[in-house]
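For this view, one protein chain was removed and the others were kept in their places.
Letters A and B name the chains as they come in the text, with residue numbers starting at 1 for each one.
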Amino acid sequence: MKLLNQTNASAGVSTAKTISKRAMALKILALIATVVTLALIGGMMIFILIKGVPFINQSLFEVQYNSENQSLFSSVVDTVLMTVIALSIAGILGIGAAIYLAEYTHSQSKLVVSIRYAFETLAGIPSIIYGLFGMLLFVVYFKMGYSLLAGSLTLAIMCLPLVMRTTEEALLAVPTSYREGSLALGAGRLRTIFQIVLPAANPGIVSGLLLGVGRIMGETAALIFTAGTVAALPASLFSSVRTLSVHMYVLASEGLYIDKAYATAVVLLALVAVINVASWLMSARLERKNYGSA
Amino acid sequence: MNTAPTRDTIKRSLVGAPVPVNVSATNNVSTHTDNQQPTPITNPQSSIVIPNSVSPKSENHPNLSSENPTLSPQPLVPSETIHQSRITSLKEKIAQRVFASAALTSILCVALVCVFLIINAVPAIQTIGLWDFLTGTKWLPDQDQYGILPMIVGSFYVTGGAILIGVPIGVFAAVYLAYFCPSAIKRLIQPVITIASGVPSIIYGFFGLVVIVPWVQELFDTSGKGIITASILLAMMILPIVISVAQTSIEAVPQDYYEAALAVGASKERAVFWIILPAAKAGILAGIILGIGRAIGETMAVVMVIGNQAVMPANIFMGVRTLTANIVLEMGYAVDLHRDALIATALVLFVFILIINFLFSFIQNKSRSYQ
Partner (left out) sequence: MEAPRPESGDRIKFSEVNAYYGDFHALKEINLKIYHRQITALIGPSGCGKSTLLKSLNRMNDLIHGFRLTGRVTLDGEDIYRDFDVNSLRKRVGMVFQKPNPFPMSIRDNIVFGPKTHGVTNSKQLDEIVERALIQSALFDEVKDKLNKSAMALSGGQQQRLCIARALAIEPEVILMDEPTSALDPIATEKIEDTITELKDLYTIIIVTHNMQQARRISDRTAFFLLGELVEVRETHELFEDPQDKRTRAYIKGKFG
């Protein structure tokens, strides 16, 4: 009897130990995975910073572009212009559409559900497809040529699902009780939307727009054949322009100015960091606004 | 037995509340019957002049003084006039139309993309022949041969490689970050990953070109560009997204599960890997699907490190071309059938992504029905 018990007991203990060992091994794997991730991603960023920062100097931002300074000035301006135009279009249409879906329609209706599903799917389409579409429709069919306008329109359509989705989510997250309170005071739907719902949803909407900015800034494939690659300030909406990402691509594939390529990469990384910080500040504001400050 | 909807002036004045002087027919005009005459009952004479005086206060409210108890002020909040309420409802109608047209335009824009793809691609596919298109192994536009199988295979291998490398690392890292990482270190790591998910793909591509390619070249004695390089690079690119989605879903598993596991004597590690991780399955799967989506749609980064030979790859060190690369490399100069074939390639890509999304929702619904 005793022997049996002992055997069982020791068997039980050793099984527990083995299982625990397995779990510990997995934990170590998890740690390794994290280290690898950091090494790869952090390593990449540090590598670029190390190689690129030395080349950040005055000449990089000179107004006049020439093959010596490879000035980023025009690219930065082009990027800003492109972002502003594309986001304005996507923003107006997307926010308007989101308001309609969130405030004026019955959210369970089949129409709304299918619209939402369609946008959700379209948000996952690769940008090269939008680029192809933009080239064939705007550049060729509408004869805009490689231009700021064609590029902006393409990017606008690309960002539209994103902006609409994030705005709608932000609007739906606003508690119904706010709307009820406002309507019960005699405010009417329009006033309720603009004075109560939109301000409350604002941080979420801006977050979505910032995501759009990030997407636009990182976009290359959709722009090469819609906005072209001319490194200059645009004379008009129909001038070809080169954004920072496209500039980066040109430098990298030509392989002639690798040091400038690193510098451009640093500038791009810096911009991404700025956007992230802005986005983080935005969500902190949302917390404070909806849960009260001391 | 209705009397005028005015207030008892004197009593009211004692408590400092306003007396609406102009409670006119405006209150009672309906939006439907505009020519309804205001009834005398509801239209008190303007001879009820209540001067604009200081609001007298009530004895109920000690912090208010009492002066002029017989006078009371004009109402501070006037009732809407007919004019105002008609304007408001007109504004409302216009606003609704405006928002509706924004919605309609948005839908049209995105529908345009789909329609455009289909209209241009289908004739091309018909000309080339669907079977030949999808299974042809030779892509030679000058010779009118348009088989995209090498590209399909290329996309497939590269995406598969990225998933094989990236998902295990990503999921395990997510587990570590969610449950085992000391919070001081976590606060440092978290922003790095968030920023990484926003880094433009061109930077990844550049990094791949200047670091990974030479490394592979040295290590394996090949040209450096090929499926393996692209897989490693894409794995890096999908890591942030896999980690953040997986981490969110792991952290979303109710604390109760964890505590219950500990309560029966399981170690922390056991609880996490045997109980929590399986419970977060659905979310982790979502992250994987997102990663697949990103990998298969990636163009620029891949183009720079993959060689882009439109041939069927014999091994993972060979260069190959993906569907996306195929489009971007030739769209600048393709014409006629060649161009339409590129659009058809885009359509095939689109369909693949739709299938992946569909599979995903299918799996999600199924796993939900188990819960």
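Throughout what follows, a contact is a pair of C-beta atoms (placed from the backbone, for glycine too) under 8 Å apart; a residue touches a chain by one contact, two chains touch by 3 or more.
Quick caveat, the model's predicted, so the values are computed rather than measured.
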- Item | Of A:Ile115, A:Ile129 or A:Ile196, the one touching the omitted chain in the full complex | A:Ile196
- Query: Pick from A:Thr121, A:Thr166, A:Ser182 or A:Ser279: which residue touches the chain that isn't shown?
  - Reply: A:Ser182
- Query: List the subunit A residues touching the unshown chain?
  - Reply: 106, 175, 177-178, 180-188, 191, 195-196, 199-200, 289-294
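Methods note: only the chains that are shown with their structure count from here on.
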- Message: Just the number, please: Cα centre separation of subunit A and subunit B in whole Å.
- Response: 10
- Query: Touching subunit A in the complex: which residues of subunit B?
  - Reply: 88, 91-92, 95-96, 98-103, 105-107, 109-110, 112-113, 116-117, 120, 168-173, 175-177, 180-181, 189, 191-196, 198-207, 209-211, 236, 239-240, 243, 267, 269-270, 272-274, 293, 296-300, 304, 324, 327-328, 331-332, 339, 342-343, 346, 349-350, 353-354, 357
- The residues of subunit A that touch subunit B in their complex are 19-20, 23-24, 26-27, 29-34, 36-38, 40-42, 44-45, 47-48, 92-97, 99-101, 103-104, 115, 118-119, 121-122, 124-133, 135-137, 157, 160-161, 164, 188-190, 193, 214, 217-221, 224-225, 245, 248-249, 252-253, 258, 261, 265, 268-269, 272-273, 275-276
